[in-house]
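We show some of the complex, not the whole, and keep each chain where it was.
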Amino acid sequence: MSLPDAFHDIAKRVNNWGRWGTDDEIGTLNLITDEVVRQAAATVRTGRRVPLTLPLQQDGVQTGVIPGRVNPLHAMVQINQEIFGPGTVACSDDVVTMGLQAATHWDALSHVSHSGRLYNGRPAHTVTPHGGAGFGGIGTVRHLVSRGVLLDVARARGTDRLDGGYAVTPEDLDAAEEMAGTRVRAGDIVLVRTGQIQACLAGDRHGYAYPSPGLSIRTPEWFHARDVAAVANDTLTFEVFPPEVANLWLPVHALHLVEMGMPQGQNWNLEELSTACGETGRYAFLLTATPEPFTGATGSPVAPVAVL
Amino acid sequence: MSLPDAFHDIAKRVNNWGRWGTDDEIGTLNLITDEVVRQAAATVRTGRRVPLTLPLQQDGVQTGVIPGRVNPLHAMVQINQEIFGPGTVACSDDVVTMGLQAATHWDALSHVSHSGRLYNGRPAHTVTPHGGAGFGGIGTVRHLVSRGVLLDVARARGTDRLDGGYAVTPEDLDAAEEMAGTRVRAGDIVLVRTGQIQACLAGDRHGYAYPSPGLSIRTPEWFHARDVAAVANDTLTFEVFPPEVANLWLPVHALHLVEMGMPQGQNWNLEELSTACGETGRYAFLLTATPEPFTGATGSPVAPVAVL
C-alpha cells in the first residue's frame, strides 16, 4: 500500500526540499528573517499579552488513545527542605514526566515521515531510540518569534465553534483573512481558530479529540503560496478528523512536516485571543512561541504569547 | 536557629507583601504593564533573535548533588509508527522526565520559603505533595515578556569570566549599567552576566557549580530600588557560592522570592548575547521568557529569546 496520487500531486507542488540547502533542518522557519521580526515588533500597539497555552497537568488533553503520549505527571521531590540545617532558607523542587506532544505543542519536522522520508529527503531512520531525531529535531529551532495572524475561521463563518468533522478550506482561510484586514505574508505564523478547544475547556476530552474540525488537505497549498513559516490551531488532530479521503490518514501532517518543512502547533487555546482581536479589529500581532530545546526531540511543549 | 539580623534588616527594606493585594501570586511581575511591553517592543532595531537557553539533554547541567533535580531523560515511544497501517503516514513521539529546575529555568515564588513563610506571607505548607504549590506556582505566570537589559558585569570589570566565589555588588551593577548606556527601570528583566557558564559549555559541570560567582546579598536592594520585574543570570547557584556570610545560605533567594516576590532565572546562557550587545553597543532589547505553565510547579524550564 502507498499514498494515493491525489496526495503526491499536492506534494510536488508544495515541496521545499533543497530550497534552503541540503543540510537545512528548519524548513519554512528560514522565512522568518530579521526584517520580518522587526516588522512583527512594530505591530505591537498596546503591549497587551495574551497567553495561548493550556495548563500542563495530569488532568490534561490526552485520553490514553495515543500510546505513550502521557499527560504531565508532576511530583515534588523536595518541599520546604532546609538543606543547610534547621532554620535555614528552605527549598521546594519538582520533577515532571510527560509526552512532548501531550499538551500545547509544536511538532518538529521529524515528527512525521512518509514513504521512508523526512523533510529534505532525509531517511526516516535518522530517528533512533538512542538519540532521538538525528535530523529535524526540535532542538534545532533556536528561536521562534514572528508576526502572528489569527485567521478566525469560526467567526468568519458566523459561528462560535465549527462542527466536528468540518474541513477548513482555502476559501475559509480567504474569508478569515479578509475579516482580519491584513494579508498573510512570508514568515508569518498563522493561527487558525476552529473553536474546537471549547470542548476541552468544558472538560469533554473525548468530544474534543473526535470528531474534530481541522485543516483540509487543500490548505497546505494556501500556506505554501503565502510562504507561511508555521501554522497552529486549537485542535488535537490539527487536520480534519476523520479524514476527507478514505484511508488517507494525516495527509496534512505529511505535506506540512515532510514536504514543506513547516512546523505545526496543536492544542493552542485561541479563545481569549479571538475575543481580543474581535474587540480591536486587529488580527496581527507579535507572536513569541519558542519551543523548549530538547535535543533529538520530535516535538516540544510551548507557551506561546501574542503581544497585541 | 534562625536567620541573622543582617538578613532581616534587608528583608524589611525590600519587602513587597501586600503591595499588589493580599491575594497576589506574581509579585514584581505586576510591574510589567502593557505600557512597559509596548516600549519594550519599540526597542527592537534589527529583529535579530538571540536564544539564551542551554540544550535540554541527559548530558546536562546537574551533577547529582541536588537530590531529585535530574537532567532531562528523553525517550522515544514511537518511531515512524505507521499507526493506520502499512504504507501510511508515520509518526514519532517522545517523552521526557526531568527536574523542573534542572536546566535554564525560572524559579517560581513558591520555590523558596523562610521562617515558614512564602511570598505575601502565605504559609510554606501551601506547597504539598498532592497538588504542589497551592500558592505562587509557576502556572500563575501566564506570560513573561518585557524589556530585557543585559548587565555585563564580567565585561564591565574587564574580564571574560568572574572568579569563582566573586560576589557581584551593587557597584558592579552600576558600572555595568553605565556601560549599557540605559537606565534600568520599572518592569525590566535584568540579565546579569558573570561568564561562569563558560565552564559548563566547556564540559566542566563541577567547576561550573562550585565555587561560583553570583549576586551579593547587597544586590536585592538595588533591584528593589529600580522596581525590576525579574532577574536571571548565567550560574547554577544564582547567588555567590559559597556564601558571603558564614552559615547564611541562599539569602538572595529568600530576599527575591519570599520578600520581594521576584522570580529568578538560572543557567541562562548569556555568551552570544554578550557578543551581540558588545558589537552594537546596545544592551536593551525585547525579551520573551514565558515559563511552561505547569500547574502547581515551583519552577519551569524556559527558552528565553532576546530580540535585538
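Miscellaneous remarks
A and B are the chain letters, set down in written order, and residue numbers restart from 1 in every chain.
Just so we're on the same page, contacts are C-beta pairs under 8 Å (C-beta built on N, C-alpha and C of every residue); 3 or more make two chains touch, one makes a residue touch a chain.
Note that the coordinates shown come from a computational prediction; the quantities given were computed from them, not determined experimentally.
In this structure file the homo-oligomer totals 4 copies of one chain sequence, with 2 depicted.
One rule holds in what follows: only the chains that are shown with their structure count from here on.
Chain B has its Cα centroid 27 Å from the Cα centroid of chain A. Contacts from chain A toward chain B in the complex involve residues 1-3, 33-42, 44-51, 53-57, 66-70, 72, 74-80, 83-101, 110-114, 124-125, 127-129, 132-133, 139, 142-145, 247, 249-251, 253-254, 286, 288, 290-299, 301, 303-305, 307.
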